[in-house]
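In this view, the complex is presented without one of its protein chains, the others remaining in place.
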Amino acid sequence: MATSTPPALGADLGLTRDDLIEMYRLVVVTRAIDERMWVLNRAGKIPFVISGQGHEGAQVGIAYGLQKGLDWMVPYYRSVASLITFGMTPREIMLAQFARSVDPSSGGRQMPGHYGVADRNILSVSSPVATQILHATGIALAAKLRKTGQVTITYLGEGSSNQGDFHEALNFAGIHHLPVVYVVENNGYAISVPMNLQSAVEDIATRGPAYGMPGVIADGVDVLGCYRIGKEAIDRARRGEGPTLIEAKVTRMTGHSSDDQQSKYRSAEDMAAGKERDPLPRFRQELMDAGVLDAAEDGRISAEVKKVVEDATDWSESQVDPDPATAQRWVYADAPPARMDDPLWLGRRFMGDGGPLTGEGD
Amino acid sequence: MATSTPPALGADLGLTRDDLIEMYRLVVVTRAIDERMWVLNRAGKIPFVISGQGHEGAQVGIAYGLQKGLDWMVPYYRSVASLITFGMTPREIMLAQFARSVDPSSGGRQMPGHYGVADRNILSVSSPVATQILHATGIALAAKLRKTGQVTITYLGEGSSNQGDFHEALNFAGIHHLPVVYVVENNGYAISVPMNLQSAVEDIATRGPAYGMPGVIADGVDVLGCYRIGKEAIDRARRGEGPTLIEAKVTRMTGHSSDDQQSKYRSAEDMAAGKERDPLPRFRQELMDAGVLDAAEDGRISAEVKKVVEDATDWSESQVDPDPATAQRWVYADAPPARMDDPLWLGRRFMGDGGPLTGEGD
Amino acid sequence: MTVMTYIEAIRSTLAEEMRRDPAIIVLGEDVGKKGGVFLATDGLYDEFGADRVIDTPLTESMIVGASIGAAVNGLRPVPEIQFADFIMPAFNQIVSEAARMRYRSNNAFGCPMTIRAPYGGGVHGALYHSQSVEAFFAHVPGLKIVIPSTPYDARGLLRSSIRDDDPVLFFEHKKMYRSVRGEVPAGDYVVPLGEAKVVREGSQVTVIGYGLMVQYALEAAELLEADGISTEVIDIRTLRPLDGQTILDSVRKTGKACVVYEDNRFGGYGAEIAAIIAEEAFDDLDGPIMRVTGPDVPGVPYAHTLEEWFMPSPDRIAEAVRRLAAY
Partner (left out) sequence: MTVMTYIEAIRSTLAEEMRRDPAIIVLGEDVGKKGGVFLATDGLYDEFGADRVIDTPLTESMIVGASIGAAVNGLRPVPEIQFADFIMPAFNQIVSEAARMRYRSNNAFGCPMTIRAPYGGGVHGALYHSQSVEAFFAHVPGLKIVIPSTPYDARGLLRSSIRDDDPVLFFEHKKMYRSVRGEVPAGDYVVPLGEAKVVREGSQVTVIGYGLMVQYALEAAELLEADGISTEVIDIRTLRPLDGQTILDSVRKTGKACVVYEDNRFGGYGAEIAAIIAEEAFDDLDGPIMRVTGPDVPGVPYAHTLEEWFMPSPDRIAEAVRRLAAY
């Protein structure tokens, strides 16, 4: 439709048309995976879903400027789009949903949402919120001391940013000008608790200057704007100029998780307004308006994504469950010693092997 | 000396001449008690001193605007001037140094510096830093919900303000506009760690806006300036307009404690510059210049203070040590039950009463 | 007599206590409009309003620390920690502050509050939504630790906890919330803190447990009865202060003790019970003191195959008692 040639979309950001299409594909595939999770949940195949719908634009945009194979990502449970952007595969994401033995995140030991892949510098994540902000800070400290040139990016929700660990982490990074980017994805709710009861300030970005670092607000429906802000922060970190706090204003289009009924605490208007801020249709329209994408290409992407999701689902589902015989491995790096805290030793008689009731002494 | 009559010192602050003399006396008496502690320490009479020398001006100034008998104070270990301003007596302070049984702070159970007096709304303090900031916040929450009209003031060092509890407390107070005043006494060091390694920002007051509250810097050598800032914050809290963060720039004129040798990590110039910021001679000079104080009155105050310190020391020293027979009281409000966690029950045979070796069963 | 679920026992008791005493407030994450992630506080916000049912920021240290202050200034807070797993950020406030306030001030200050938290595994919650954390706190003088195993006790013990003048940790096994029902009488009865209960009489082996494990022990006792083995089951109910006498009396009768807990075995709460028996009832023991527990791995894994591997079961308890009886 656009027949004259204004500067190409993204050119000022150093993004090619292929980049734009790839970013779009990342948003689309993440959305499709997420939707599939809900289908599987309703079908009783996976017991728990935690969803990133509404967060994908900010995640893809901000993470797109990272260097795979060098940088570190320390995610949180809604980070699927960030992770796929950084190199996790749809199969790997789906394996976590099904908790299969070959799941690289945890071998089926953790709930879905607790991702991590060692060979891609994606740190394993736990449930207690905001702890990972300190881990990212420590990774960045090591990068600085070891002069690896790595940038570390880490993510959390706005609710989680009120935890003490956030304060302690940003302060330390500010003191030592560490190469780390903190991304707060502000979707306005911590489960049911709205922003005005979570935080004394409307914008978490306000807190950057309290730690001697820029606090920048990114609009989560503006994927390229998020890229720009993310890239600037990543570059700044890489140049040794220190950390940045990014607050991405996003929308949570689903309940907190499959266990949550958000209509109990959100008004219909509020939820409708949230849906209006869906980054996916906006990004599609932006690309179409700029002549980067047309309906045919969009169709091809959709078809491809459909196949990817099918494959990831079917393949993951067909993998085997973890073997209980492996359940006691990897408490420590060394083999379980034949000692008291090895359940096979002290507790052997009640762990199923029917050993003798008393010790050797009798 | 001043024969013409410019507006009287303190008049704009609503302070009378008696107020000014009283504030001066509070600084002088606190300094004298503190100096006595060091003498007692060197004489081997008290094993540990933690000193507020250099902090007294800010403490007296800020606390002078509180309402005794109504408001709450949640101190820290250097708060002696605040506490005396708020109604603790020199005898009570000295009892804690000698750890005598009638010590109202803890009955000799805590180290010196861990003050608290129930009948004066001074909350008992522990050692882990910054925990008290949350207690003060909770006291203020109760004051607001119960509509008591009380203002709560709490204190900590700048090093301690980097703890997570500080972040969580100020955020909560900011959300609910609680009637609480947070005072950070910034003496530039956390034991040996200088400001630039403690905090990413030079002024802790910078952090006020991150919690939706004013962050105000008070100059700790300017006693009346501190009063003005303190009074404003107290009044603001009392009016229901919410919390204030005050950063008082003070100087630590001694080592961190009697266990510390500050020359190991501070330069001679740095220590000398610190001594220059002693609030006591400045306040004395200010009062003399304004004709509020003359040498005769200063002499009378000194003589009186000397007597007070003698009395507090001698009287406290003459009190008895805590009786070990009381050592197990007040783990709980109810009398120790004749049960397993009562050392007289389960452990009786090794706690000195020589009970039977086996139970009644044999 | 009414029949209600375990969670309804808790919810209704919270409401009744709040009606009785205006000093009681409930605070925590999602306790307000949402009524808590398990709905244990459902309805309280509507009835008592935002002043007394406070949706807090996501900050556990604050929830407990501010409760301490509120308790000191005349309120009686009942903070909720959303999952016992997330009590760790508040560890310092609970252990260093709440537990020590009275002792360190020589009784000048106290700290009446009841921290409620759902705990336990078997609910597909994985490493961080399944933990048993009682051992950490039961070790701490100044705290009281309560774990009810029936709706009746949940009501009576929650009343006693809220009315107590010292900090109480009240742990609720989340697997019991909806699966356990029981009769509760009308009226304002209490179950005093510090009293264990013989919930099944027997003569050959004493099984000692708390929480969900009491339910499992009772199931095991049924299985064992079919084998002709008579099992006495004791529900600790209050882990601190512990009612040692009831345990010792029973073990002196049966001569054999089996301690059951879901937590990791090594250094778990039941170790103290075993130690007490070994010290105080040695002469009456006719066999080793057994423990049936969770294994020593860092948390209940998620995949159902692994979760089953972790959890103690009625069968495993019965198997232990069988061996002990035959000893």
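When the chains are written out, they are named A, B and C in that same order, and each has its own residue count from 1.
Operating definition for what follows: a residue touches a chain if its C-beta (ideal position, glycine included) is under 8 Å from a C-beta of that chain, and two chains touch if they have at least 3 such contacts.
Every value quoted in this text rests on a predicted model; they were computed, and no experiment measured them.
K.L.:
Write down which of B:G159, B:G188 or B:G230 is the residue touching the left-out chain.
P.N.:
B:G159
K.L.:
With the full complex in mind, choose from C:A50, C:A275 or C:A326 the residue touching the hidden chain.
P.N.:
C:A275
K.L.:
Taking the full complex into account, find the residue in A:A8, A:I21 or A:L134 that is in contact with the omitted chain.
P.N.:
A:L134
K.L.:
Take the complete complex as the reference. Which residues in chain B touch the chain that isn't displayed?
P.N.:
47-48, 99-101, 106, 108-111, 114, 126-129, 159-160, 162-165, 190-193, 197-199, 259-260, 264-265, 321-324, 327-328, 331, 340-343, 346-347, 349-351, 357-358
K.L.:
For chain A, which residues touch the unseen chain?
P.N.:
So the residues of chain A touching the missing chain come out as 72, 74, 103-107, 109-110, 114, 116-118, 123-124, 126, 128, 131, 133-143, 145-146, 148, 150, 152, 164-165, 168-169, 171-172, 175, 329-334, 337, 339-342, 345-346, 358-359, 361-362.
K.L.:
Spell out, residue by residue, where the missing chain touches chain C.
P.N.:
Looking at chain C, the ones touching the missing chain are residues 85, 88-89, 91-92, 95-96, 99-100, 103-104, 127-128, 135-136, 138-142, 240, 242, 264, 266-272, 274-275, 277-280, 282-283, 285, 287-291, 296-299.
In this text, only the chains that are shown with their structure count from here on.
K.L.:
Rounded to the nearest whole Å, what is the centre-to-centre distance of chain A and chain C, using the mean of the C-alpha atoms as each centre?
P.N.:
So the centroids are 35 Å from each other.
K.L.:
In whole angstrom, how far does the Cα centroid of chain B sit from the Cα centroid of chain C?
P.N.:
One centre to the other, that is 39 Å.
K.L.:
Centroid of chain A to centroid of chain B, CA atoms only: how many Å?
P.N.:
Here the centre of chain B sits 45 Å away from the centre of chain A.
K.L.:
In chain C, what residues contact two or more other chains?
P.N.:
56-57, 59, 61, 89
K.L.:
Chain A: which residues touch two or more other chains?
P.N.:
Residues 162-165, 197-199 of chain A each touch two or more of the other chains.
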